[in-house]
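The block underneath contains the structure these notes are about, expressed in structure tokens.
Yeah, one chain of the complex is gone here, protein chain that is, but the others are all in their spots.
After this line comes subunit A, so read on.
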């Protein structure tokens, strides 16, 4: 099987820069999720690889061979589209069979369609026309069509966007093992960070046409490269406060809402870094009624029970608001309560306020 490689790929549409210096390698059998907000150039990236348009700069290689300029039918790529893109005038069976680029004998085509549709659990609807299929079945048909030709590169453009929540969970569980069977290099575009974390071996975060961070899911969650990345991962999203870290006796201190707070300092040389964003995930906040060191007084403004956890909206004395996520059964606070908020120093992330990049880089683990 072949490895997919992007080398400094760039693309503009008129004055709009959709891709800038994109470099990424996907090994055979590896699933890389391309994650980013809408309009960040994810689909453009996939379409350049698929050959719907060509990059302005850079090169795209499959198995060491450049595919730039080759027509889509000769690139050895399978693709599943967000809107399914099934052929409305063909049955599910014919839709899937159309993906067999090697003009195999009729008997073999039927056998392969049968085996792939058994894998995807759509055997019973093979005779149906696309308009008779549910969204989930359409999606599975589209996946089967993309997989049947054993492509070297598999592109999945937000395939679970248009299916309902239950099915999305099911597919999140099934997809990784399904994709690994094919041993293709998989690029999986999604707008849902949970999906990216559930399915991918690595996540490539694309913002404004640039790859901001490419790393393992847990690495990106724990050590986001920039404040923008930190904001994209996590629900509720990360709390941010403007701070000016000051070096104290063997530690790093900052003021959050008027309260001095100690930040982990072991290997963080950021004392004279200037204005920063302090980021703390809602899950890392501890709420108590006792005042004490590093405890920021706050008032509970609202509580949203979210099944397994409760989300508290907190307001500090300076008017800024943070969110805390607590296990539901420990939600001792009620609205209007005065509470104290703490967080472990190592849970604090610092980002340069001008560039948005994370500073200090403590506990850096090398990404795989």
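Convention: contacts are C-beta pairs under 8 Å (C-beta built on N, C-alpha and C of every residue); 3 or more make two chains touch, one makes a residue touch a chain; residues count from 1.
Assume contacts and distances are computed from a predicted model.
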Taking the list "ABC transporter permease subunit", "Peptidoglycan D,D-transpeptidase MrdA", "Chemotaxis protein CheA" or "Tricarboxylic transport membrane protein", the UniProt entry for the undisplayed chain gives the protein name "ABC transporter permease subunit"
Touch with the missing chain holds, among A:35, A:81, A:233 or A:322, for A:81
Sole touch to the unshown chain from A:99, A:217, A:234 or A:279: residue A:99
Just one of A:2, A:19, A:50 or A:196 touches the chain that is missing; which is it? A:50
So which of A:73, A:293, A:308 or A:336 would be touching the chain we can't see? A:73
Give me the subunit A residues in contact with the hidden chain, please. 50-52, 71-73, 75, 77-79, 81, 83-89, 98-102, 130-131, 142, 145-146, 149
